[in-house]
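Complex shown without one protein chain; remaining protein chains in place.
Now for chain A:
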Amino acid sequence: MKYLNDVLVMKRMGSRLTFNKVWKAVFLLATSFALLSLIVLLFRIFSQGIGYLNIDFLTNFASRIPAKAGIKAALIGSLWLMAVVAPVSIILGVSTAIYLEEYAKKNKINDFIRMNIANLAGVPSIVFGLLGLTIFVRMMDLGKSILAAGFTMSLLILPVIIVAAQEAIRAVPNEQREASYGMGATKWQTIVRVVLPAAIPGILTGSILALSRAIGETAPLVVIGIPVILQFLPTGLLDSFTALPMQIFDWAKRPQEEFQYVAAAGIVVLMTVLVLMNSIAVIIRNKFQKRY
């Protein structure tokens, strides 16, 4: 016996089913728009930049002549910047996350700290630049140095690291803490020897992703006013420096068409650094992340 009459169903639902199909195609199209724009963007920049990319480009200093322009000072400068941002932001971020997850009682002060971190994450990066300009460059008199820019960037990515570390610490099951207490360990011993080792892959992955945001961030550096044409490498944390996005910004602004290709080559270098950092993050996530 047949309960459903296909012809009748089609007659009644036909238009609705076609409607469903049409909209599915529309939604798929919307998704492809995002993917397509990424492909176009990458293809465009690589095809523009690849011609200018060679060893000379990596080892030359900036120049007013496009053919001689290189990215050495910016690349090394970005590495110096990371040497400040990574320790400062990770130590502060992980400490905050440990406090919030392991120590903080539910009271108004701690609720305020949590709310504050959520709001800090939404502050535009250029406003952090203004903070850095006033506090680090002028009040603390660090000048337009690696340290001033590094502190500013650290504060900028701090909320991202805190949230990532909080999630990693929260994912460590309570049984492990209880087992540690049961063996007579104190709270701090439990945190250092049980919780943190279990949470480190998650913390590292989140931190690397946050650092890769810092390495591509331009606006705070512009506001702090770091220079772009440098003919020397920094030798200490109080030296002036330039960074990859800053250098790219300067090239992109120049009216000569040739500098556009130089800028594209600079972007290829920046994107390569980002891809490297992200691959490390993915490898750590896949290899060391435990599921409980």
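Assume contacts are C-beta pairs under 8 Å (C-beta built on N, C-alpha and C of every residue); 3 or more make two chains touch, one makes a residue touch a chain; residues count from 1.
The working rule: contacts and distances are computed from a predicted model.
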Can you pick, from "Phosphate transport system permease protein", "Methanethiol oxidase", "Cytochrome c-type biogenesis protein CcmF" or "GntR family transcriptional regulator", the UniProt name of the chain not shown? "Phosphate transport system permease protein"
Of the residues A:L142, A:L155, A:L230 or A:I284, which one touches the chain left out of the display? A:L155
Residue in contact with the excluded chain [from A:N5, A:N54, A:T186 or A:T272]: A:T186
Missing-chain contacts on chain A, rising order, are 13, 16-17, 19-20, 23-24, 26-31, 33-35, 37-38, 40-41, 44-45, 48, 91-92, 95-96, 98-100, 103-104, 112-113, 116-120, 122-131, 134-135, 138, 155, 158-159, 162, 184, 186-188, 209, 212-213, 215-219, 222-225, 245, 248-249, 252-253, 260, 263-264, 267, 270-271, 274, 278
